[in-house]
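With one protein chain removed, the remaining protein chains of the complex are shown where they sit.
On to chain A.
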Amino acid sequence: MTRTDPLDVPRPDAQLHFGVFFQGVNHWTIWSDPASGSQIAPANFRRVAQTAERGLFDAFFLGEGLRLREVDGLIHELDVAGRPDAITQLAALAAVTDRIGLVSTSNTTFNEPADLARRLSGLDLLSEGRAGWNVVTTDNAWTGANFRRGGYLDHADRYRRAEEFLTVARALWDGWADGAVSGAVGAPAWAAPGAVDRVRHRGTQFDVDLAPTLPRSGQGHPVIFQAGDSGEGRDFAARNADVVFSAHGNDFDDALAFAEDLRRRLLAVGRPEDDLRILPGTEIIIGATEAEALEKKRWIRLQQVTPATALGVAGLLWGLDLSDRDADGPLPKEDPVVAENDGSFGARRVADPRVVVAEWREKAEANGWSLRETVIALGPQRGHVGTPAGLADRFAHWVRHGAVDGFNVTPYLIPDGLDDIVDLLVPELQERGVYPTEYTGRTLREHLGLREPLTHRSTTDGRQAG
């Protein structure tokens, strides 16, 4: 390996970690192209996971949404939707992959810790230590309508429940002593007497008194990911997470500020500042030349932001039904209506739509943009565009300066959207010494270079902790 960077780089040995986020619901996955395959066929999940594994990705991710999205009480029709249950799908992928981590997004509000901890443990054992759990919180009553409990949790309580949920899950995961189960045929008992601890927990959210049913995996227990951006969310991550799945991956300064903020929070709770991996979600668009990459980006954006989608995105911003307007015409004249977000179109909270609309008007006028062009130019900016060499230089710079530890790549095309990243970008990264040339470990925790699970650290044998 050759290292060409000067030694004053803060993290000269930093390695980039890639995950792939197989999106189930969004308008960034192009569905209209002839090369776009089924979002539910098992062969496509296998294809993406195996391609990622060929590219030495650390993890394959699935998101979660427990109700079909709606706009104004009508099911949203424009975007890909309809996806498998994450843990179930990942358990299947455990059978057809060897190394890649398998990460499930599962929320703490509409699950119970004993059940979810057991399901995740099962995935961890079936994958021999490759499971991860992206902890998300959901508090909207609208999602609750699909559950026995209904929409019962206050916004203020969601992280309180999440934290206690995780405490219970970890206690269950740590309930079995290492080597609890006999390794000898003819043993007098299946598990050593006293090797399984009953978990007794009584808190404000949960009252559990239970013998856990599964041993620890080769990585201790599933790696904890967290996706949430509020101050509460970041503090929760600092206390609990191994990896943060962030939304700060487009602009270097923004990514660095986020990373520094998280590192401060880590130190504040007594963890080393390199204890957490930060993997922003991103899209990567590759061309043979810069110009070709930009042209490809333009084509991709037009597929993603169709006229109907542009009107939909603008409608959410304006708080108005704009579906009968002309997307190729000017911006709506009306002032935006500020409405309460009920969660029916995801958790996104726009700052103040009036400010955003004013900015959109100004830029649209200055550039002569139509509504659709404005949505494309000023909507959420996503990802990285360039040549394999240019992107590799950029990513090496980002990771060596501590802005990120890697990226969670969202392919814009299923199932082949990772191919050029694996075939063209990965070799360039390897040449720069910022990307592994083989899997050195077996578990997801090892791939990510993480220490022992948090609960195992305070004692030497790691068992009585927590």
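Keep this in mind: a contact is a pair of C-beta atoms (placed from the backbone, for glycine too) under 8 Å apart; a residue touches a chain by one contact, two chains touch by 3 or more; residues count from 1.
Keep in mind that, in the parts below, contacts and distances are computed from a predicted model.
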**Asked** If you look up the hidden chain in UniProt, what protein name do you find among "Ferredoxin", "Thiosulfate reductase", "Carbohydrate ABC transporter permease" or "LLM class flavin-dependent oxidoreductase"?
**Response** "LLM class flavin-dependent oxidoreductase"
**Fill in**
Among A:Gly183, A:Gly270 or A:Gly368, contact with the omitted chain is made only by A:Gly183
**Message:** Can you say which of A:Ala35, A:Ala145, A:Ala288 or A:Ala339 touches the chain missing from this structure?
**Reply:** A:Ala145
**Request:** Write down which of A:Ala59, A:Ile87 or A:Val399 is the residue touching the left-out chain.
**Result:** A:Ile87
**Request:** Please pick, from A:Leu74, A:Ala351 or A:Ala366, the residue that touches the omitted chain in the full complex.
**Result:** A:Leu74
**Message:** For the chain not shown, which residue from A:Phe21, A:Phe60, A:Phe110 or A:Trp318 touches it across the whole complex?
**Reply:** A:Phe110
**Item:** chain A residues touching the omitted chain (full complex)
**Value:** 31-32, 39-42, 46, 65-68, 74-85, 87-89, 91-96, 110-112, 114-115, 118-119, 121-123, 125-128, 145-150, 176, 181-191, 193, 196, 206-211, 213-215, 306-309
